[in-house]
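All protein chains of the complex are present and in place, except for one that has been dropped.
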Amino acid sequence: MSMNSFGHLFRVTTWGESHGPALGATVDGCPPGVTIDEAMIQQWLDKRKPGQNKFTTQRREPDQVKILSGVFEGQTTGTPVQLMIENTDQRSKDYGDIIDKFRPGHADITYWQKYGIRDYRGGGRSSARETASRVAAGGLAREAIKQIAPNVQITGYMTQIGRHKIDRGNFDWSQIEQNPFWTPDAQAAEDWANYLDELRKSGNSVGAIVEVVARGVPAGIGAPVYAKLDTDLAAAMMSINAVKGVEIGEGMAAAELTGEANADEIFMGQNGPQYSSNHAGGILGGISTGQDVVVRFAVKPTSSILTTRKTITKSGEETEIITKGRHDPCVGIRAVPVGEAMMACVILDHLLLHRGQIGENRGRIG
Amino acid sequence: MSMNSFGHLFRVTTWGESHGPALGATVDGCPPGVTIDEAMIQQWLDKRKPGQNKFTTQRREPDQVKILSGVFEGQTTGTPVQLMIENTDQRSKDYGDIIDKFRPGHADITYWQKYGIRDYRGGGRSSARETASRVAAGGLAREAIKQIAPNVQITGYMTQIGRHKIDRGNFDWSQIEQNPFWTPDAQAAEDWANYLDELRKSGNSVGAIVEVVARGVPAGIGAPVYAKLDTDLAAAMMSINAVKGVEIGEGMAAAELTGEANADEIFMGQNGPQYSSNHAGGILGGISTGQDVVVRFAVKPTSSILTTRKTITKSGEETEIITKGRHDPCVGIRAVPVGEAMMACVILDHLLLHRGQIGENRGRIG
Amino acid sequence: MSMNSFGHLFRVTTWGESHGPALGATVDGCPPGVTIDEAMIQQWLDKRKPGQNKFTTQRREPDQVKILSGVFEGQTTGTPVQLMIENTDQRSKDYGDIIDKFRPGHADITYWQKYGIRDYRGGGRSSARETASRVAAGGLAREAIKQIAPNVQITGYMTQIGRHKIDRGNFDWSQIEQNPFWTPDAQAAEDWANYLDELRKSGNSVGAIVEVVARGVPAGIGAPVYAKLDTDLAAAMMSINAVKGVEIGEGMAAAELTGEANADEIFMGQNGPQYSSNHAGGILGGISTGQDVVVRFAVKPTSSILTTRKTITKSGEETEIITKGRHDPCVGIRAVPVGEAMMACVILDHLLLHRGQIGENRGRIG
Partner (left out) sequence: MSMNSFGHLFRVTTWGESHGPALGATVDGCPPGVTIDEAMIQQWLDKRKPGQNKFTTQRREPDQVKILSGVFEGQTTGTPVQLMIENTDQRSKDYGDIIDKFRPGHADITYWQKYGIRDYRGGGRSSARETASRVAAGGLAREAIKQIAPNVQITGYMTQIGRHKIDRGNFDWSQIEQNPFWTPDAQAAEDWANYLDELRKSGNSVGAIVEVVARGVPAGIGAPVYAKLDTDLAAAMMSINAVKGVEIGEGMAAAELTGEANADEIFMGQNGPQYSSNHAGGILGGISTGQDVVVRFAVKPTSSILTTRKTITKSGEETEIITKGRHDPCVGIRAVPVGEAMMACVILDHLLLHRGQIGENRGRIG
């Protein structure tokens, strides 16, 4: 029972701090015979990598992944895969008063209250940098899914920055790769660029909402009651740095619906059941329906801003702080590939669980 | 690794179907020496019990809990506590076409697609009745918490039914026990009564939002990265029947905030750090701050409604269905004690985890 | 993470004390569609049941199992199976000075030192009665194995009582069911009967060795490094009440062999690899070879004997104790069905794990 692990059969343990020698993911339970190499994982890390455009932090790290174990002659062996990313941007710098002052909205203070140890160099385990390990593990999960359920496609995108939401009428899958926000609404991308530009100049930051969809997930994966597919997705997304809310399908809006409006009616399609709508987000009773699995999560604004804030020191004195240095006006942008990675890990895990308990899918309809 | 268990050290496994002989919770890892008897647990089951007013289902079950193990002479022994609730309302009845037809919005179809076994009697494990087991376990957790952190107070209440939200200006803790909705807003209670009355007559149902607050939680419990306090709360709440969204603190609304607005400033109080606000919901980096821990979740409307809906049969034929019998116009009401129970289990679990890894709290401020 | 659970995917949690209302096993992860009823489980409990002959304790309990959940219309549903055995022999009796005195060789004293709670009524969780729950779970596991690997046959038998070992030259599988010791050596059965008769009269007790063999286990189940098939078997057997040693294949005697003598040479048979011998006990590197899986364990003599022994009281005073009442001259006899049950649970668990990670067996030879 590791507090730094997730997954049941596809088990990922992440380790490492933002300013130590390296960080990474120890992945156990991967099926053998999955074709994989470092480049196949690197593509996803490159997507998450900071410093790619002016809307993300300017820390420039190559984030180069190395496979240290579990792969032989280009295939997984079925034993633990160690994915390591060395930290190259460990420049010695003047941490100044960060060493003693807690940053409001940061985990500095709670880590101190829990452990009595203060790694002031950059957030330690609470740094967004930890998510690089997840993205690496997710890259492996994607390849393993192909072996079992080749039709699965996992795509994340932004639906909201600050108060600015996408227009669902503009939704276009092909736009997602065309803009720095991975948003399916080309108009929103343009508006957001202007909005964030101003925000960055003012030294402020803002929150965002990311949606991740898994298409082609076979019906029947998931499990009652505490390993429901939605339970595991909620945990996976909420565990991401700065996430404060998670929704499946209608999410919080389900509160406003009547039973009549909410029930997705069922029809018989050529390849099994089809539904009139997808309020459920592809999950009923914790088990996939075969529809798109739809998860959404909110990312809070980064607390590293250029405004002076009141705080206290380790010795309990009241003071003020201003966080100089690299800023991410909207840390939610970089959460897109992270959300995709978590979705991939959860889907693979439940494919394996299903195969373990049940083998071939048993309940045929029609 | 049980799919029907939750918790790390305080480990709860629920079992049983809505129409079998009994259901219950096997609770392992409870500290020894906790004073407990059946009446202390029964009070919480009585709160959740259906049939108490016209706004909840009229199924009348005594839901009487029996302690079968782990308690000797009124105290827990430290070994597994078996909490059993016998099903008394197992009247043989005519299930009619439910046997072959899937109810839209129900887990009928996904259970069939997963297991190839159909327990048509009432939802099996996906029934809301499963939550009685959680409430029983939560009753034990509340008593155990008193042994370790006696100031903890856990309270759930409704903040929204359909589109009707409470007015936070009317918030009054003392109102919560005074109305059938456990809502802190007396005016809302009155309005909701009228609204639900009409909804019930029309045979429709509606969703709701429940908020659960834990006051008095010591700073420092929780753990990075996949056993964060918020991660475990998200999983706990999302695992409840019919929940579609979970929020911590600002929740989804965090997307709309700027970093300047969102950062809770820190001051020094008499008993440690104090904050200017609680956007964080009492959790930073997965670890408690000492502020109120605030969780919210949305419950979808029950799909058992008196409107005819399109569906299919086990053999794949298209047909229609109308669910007769007992209806819950707002199943979210009964989710209040369930949410409280899950909060109690998670808080206790993390108190034990903290004590295990670290012993006495280490990081003193001031 | 329950301290009272074992298994990875086929997860068994036992609960209950020897003198409470009931005890049982909560079994999660069983495949759906396994044909099962109470009688199929009862047969194994009857085998373990005390009071069947003069060589086991005279406590007479019907040990009647009830299935409370997870089975519908004679088949497992894939959800938790609750197996309950009510304690009927809870006669109020005079515990006398047992209440305050610790019995040497019993867990009385360590339970007290750990929990500070003393259930003096009969050993609580440390009672051999807990093993009834395992036998019930094992009965279910046997039926589930048939669904996946129908050729598996699990048989336990005694190979030693006190200093009296069986003669391997007399080994006859058909004898095992013919004598009260489940031993394959008819001559040993006769000798042991006389030996135990005298021992019982003298109020003494003796240890024993039990061997459990699983035949027909497919090659390839198990997993490095801490879920090796032999690791899990060692844990499963060592967790049985009173067991002090566990061996796989040659076991402790492997220390005396040379590499030349120990290596099982490999040949090609009609259905795959065959071996010149089975020093390995059917397991190499934690993974099954397809040969018989052979486990052996030693059971210490029961400490409830009619000889006065020195001990102390709860308040630390030195005193003496003599255990009156029901005695088991060789508690090892009743461990035979328990060992079989644990073997069944472990084999099933690893069949499921293998199917989960790998699906169909991948490595074909020839």
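Labels A, B and C are assigned to the chains in the order they are written; within every chain, residues are numbered from 1.
Keep in mind that, in the parts below, a residue touches a chain if its C-beta (ideal position, glycine included) is under 8 Å from a C-beta of that chain, and two chains touch if they have at least 3 such contacts.
Note that the structure is a prediction, hence the values are computed from the model and not measured.
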{"item": "Residue of C:Met3, C:Ala39 or C:Ile99 in touch with the missing chain, whole complex considered", "value": "C:Met3"}
{"item": "Touching residue (missing chain; options B:Ala261, B:Leu306, B:Ile322 or B:Ile358)", "value": "B:Ile358"}
{"item": "Interface residues of chain B (partner: the chain not displayed)", "value": "1, 9, 29-33, 78-79, 148, 224, 352-353, 355-359, 362"}
{"item": "Hidden partner interface residues of chain C, rising order", "value": "1-6, 8, 14, 102, 104-107, 109-118, 125-126, 130, 160-163, 199, 204-209, 219-228, 230-235, 237-239, 244-260, 262-268, 273, 276, 279-281, 283-290, 296, 298-305, 307, 309-312, 314-318, 332, 353-354, 358, 361-366"}
{"item": "Touch residues of chain A, complete complex, unshown partner", "value": "1-5, 8-9, 11, 13-17, 20-24, 26, 28-29, 32-33, 66, 68-70, 72, 75-82, 84, 114-117, 119, 121, 124-125"}
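Everything that follows uses one rule, which is that only the chains that are shown with their structure count from here on.
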{"item": "Chain centre separation in whole Å, for chain B relative to chain A (CA means)", "value": "26"}
{"item": "Inter-centroid spacing, chain C versus chain B (mean Cα positions, whole Å)", "value": "38"}
{"item": "Distance from the mean Cα position of chain C to that of chain A, given in whole angstrom", "value": "45"}
{"item": "Chain B residues counted as touching two or more neighbouring chains", "value": "1-5, 8, 14, 114-117, 125"}
